[in-house]
Every structure is written in structure tokens, then in C-alpha cells.
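A protein chain is absent from this complex, but the other protein chains hold their places.
Presenting subunit A:
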């Protein structure tokens, strides 16, 4: 789809020894390139929180890396408009089939298609998992333990937060002490102050949200100007997406990025090992040889690629001897409560979720469900808000226009609630194919009883807090956000797809590194956990290479 802004979606940009300089209009940075017929150390499929981090770290350690992305390579300063319709170009809008009892909305809701992945349009909420969640089965009695100790993960959170210069509060009120955030906290917007006021009135702790948007200059990027279009792409580069952080770092250290390059199949040789990837770029199918293949396509595209790479040696798909590829897909319950304030809030300004309450992530008393949820203040742009309003309330006519004219007085609290892993929630291949001839994925999702109890609990609690802040005319909307799971990591080959290093139990030169590794979803936005986990996996792979344990 072409747009009036640029041809980034039409023509490859990362080619001819150069890639777009994301910090300058029309400028380029040098890019190393690798021949297709010589095996590179690593082919990485996807450049989001998983792939770009791994590409940067592995290239820095001296490995040859080619990272593929199906999306375009944008220069935010000149390619991003302040416009919701135009910015739909950042979403994965290829058709997918969504079924189950509670089918999830895909596309804009949870899937990005750009170099930098979904982080180009993520909401920048930068939270850590509660320590006990890494042993949720052992410590809390639900889900699955992660094959990694929480202290190790927390040390990588600190590295991820430093790499993305997270702006956060001096003192975080929940969980073990953490170091201070690299950048100072943002000023609270009026919508954030609604959460603060409600929480204070109820005697519940709250704080400014650690946010992946600059509160002070960094290199060529200016601090956040509070324009509020974060969720559809930051046009000033204050947002610390993968595009302006790890992708840039990867290029600097000699990784090659191939934009508008859709990987369709992983090739496996006679010895049962991966030999490279078939990818579609500039109108033709091509092949890149590799010593190791890393799949970082997120919870739908990663299982899709593994399943579609089935071959005689691996008839059920690659890395799938457990039968778990695509299974245990999780989302976050994203239900919200909205109300009308007497004062003007004008929630379109600033990062949309500048205040957070993690009370029910850390408090286990008084819950009738397993798992936890956080909730944040809200600031949806007009069409985002209007679509949620009409699909939940069915309002139309003059009443719709009146309701929308309360836009500047609206406030809301929206949860990020942990759903339980269930094998029946999964990604499969349908028997329909897309324009490239690849099978369209079919996603099935149904809430379980526990998920619904949590949503009810949050509806009551958020409603109480919003009322305590002075909101009137409350109403409730339901939706989901984020994707997690689908290729669980673990210690046991029978109950997980890959090990703690993301390495397949079946094919020792095939790795997965993205949000699909999550054994449990946690009650926080997943991006920081994906980045931290990817930094950890990068260190493990680098260590393996040093001791000669890699292909």
C-alpha cells in the first residue's frame, strides 16, 4: 500500500551498502552486506524486541548477522504523520483468521510490521515482572515456572532500561528495591493525575509509569514534546523504539538489515539442521544461507514460520517434537472503565499512560483469581477512542457526536491482566494462502474462568478508583492487548519448545527469541521483559559460541 507520505513500503531502502539514518531526514548510514551463498553466523527473522536486540548484541560480539523484517524501514522524522489513518501503515494488516469463544482482535491491536517491530507503535509502558512470577507454579500455584531465576532477569531489566533510557520515578513502590531509572520521571499529565487522585482517595499506592520516552536529550534525539501520538509512531524520536535503539546499534556493529523481506520457510539439510531461509523480497523468492537461524517474529508469525517449515525430517513443523509450537498463546485482558470529569483533561497530550497502579500484581489477599493485573491512566486518540466506544456501547446518531464531544473531559483506567496459559489457545495454519502463497495463520482464543474472574475484579476496582477521582457517567469496555507465548521456553523437552537460551531441543542451530517464549503472561506490558530476556539470551549464545558449542 502506497501512501502520500513516502514509498518506504514500496521500495527497499536497506541496500547498496547503506540503510536509512533514522535520526536525519533523507540521510543514510553505512551498512555491511553479506552474500546469500555464503553462510552467515546468524539469520534473524524479525527486528522487534527480540530480533533487533539479538542482532545488535551478536554483531557487537563479532558475529556475522543478517536480520530480516517484512515491514518498511522508516525515518520517523519525515515518514510519520500526526494522523491515525496514515499511521495504520505500522500495523500487521495481512489477513489472519481469529476464532475461539473470545476471538482476539489482531492488526492494530497487537501486531507491528516495520523495522523495529511493534515497538514503533507501542505505548512505551516499561514495567518489570514481579519476581514470584518467574516461579509462578512453585511459588503461586498456577501456570509454569520460567527456566530462569528472577535475579538474573532483574539484572537484565536494568540493562534494558539503561539501553532504552527509561524515564521513571526515583522510588518504585512495589517489589524489591531497584536501582534508579536512567532518566528522570515525566511530568504527570491531567489524565495521570486522575489515577493518582483516585488511588490517594482509596489509600492505594500508585506511581508515575516508567516510560520508554526520553525526558532529556539523548544523542541526536530531543526529549519528548508531549504530542501524544505515541501509539501510532513517534515523529520526533523521543520514543525509544527498537528502530532508534537496537536496530541502529546492530547496523553500527556490522549487522545487515533486509527490509520488506518476508521469510516464508526455514530450510533444513540432510543432517536435520537448519541451513538458511527462503525469503521474498523485490518480487521474488530468494535464499540466504546461515549457520544458525533465529526466529523472532512474535507469537503468531514465529509459530507460523516453524509450522510452515515442516519437512520429511520434521513433519509437524520445526522445533515441534513436543507438539507445543503455537500452543499456550496468551493475551492481556485489556478491559477499561471510562468516565467524565468536571475539569478538562485533554488526554491527547503526552504519553497516554503516565500513571500506573500495580497493587493487584503484588497483593495476593482479597483476590478470587490467580495471576495479577496492573492498570494505567489512558489517553486514546479520537478514532481509537471512538471505535472502542461504538463497538462496546453501540451508540450512534446525535448521541454519538455528543458523547465524543466529551472527549476532552474523559478519563479512563485500563488493565493489563494476566491470562492463563491454555493449550487450546493457539496458532495453527489454515488451508487458505496469502498473496505470497503462504498459509494464513488461524488464531484461537477463549478466556478461562480465572481470566473472567480477574476481569470482573478489575472492573469493580477500576470503577471504584475512577469514581473516587470524581468521574461520573462511568461505563466499561472490553478488549485484549499484547501477545505472549506460543513457543514456550523451559527445561523439559516434553513440555517446552526451546530451552532457556531459546535453543530448540530438536534442532541445535535453530533458536526462538521473542515474546512467544513466555511460559506465563504476567500482569504487565511485555516489551521490557522481551528486551531483557533477549539480552540474556544474547549473552548465553555469545558464551556458547566462545566455548565452541555452536554450529
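Quick note on the criterion: a contact is a pair of C-beta atoms (placed from the backbone, for glycine too) under 8 Å apart; a residue touches a chain by one contact, two chains touch by 3 or more; residues count from 1.
Note that in this section contacts and distances are computed from a predicted model.
Taken from the listed names "Chemotaxis protein CheW", "Sigma-70 family RNA polymerase sigma factor", "Carbohydrate ABC transporter permease" or "Gluconate 2-dehydrogenase subunit 3 family protein", the protein name that UniProt assigns to the chain not shown is "Gluconate 2-dehydrogenase subunit 3 family protein". Residue A:92 is the one among A:42, A:92 or A:157 that touches the chain not shown.
In the complete complex, the hidden chain is touched by one of A:106, A:166, A:498 or A:528, namely A:106. Considering the full assembly, A:5 is the residue among A:5, A:158 or A:310 that touches the omitted chain. For the options A:24, A:137, A:286 or A:401, the residue in contact with the chain missing from this view is A:401.
Shown as candidates are A:200, A:393 or A:508; the residue that touches the absent chain is A:393.
One chain is missing from the display, and on subunit A it is touched by residues 1, 3-6, 78-86, 91-100, 103, 105-109, 111, 187-190, 193, 224-229, 235-236, 341, 343-346, 348-350, 381-383, 385-387, 389-391, 393-409, 442, 444, 472-475.
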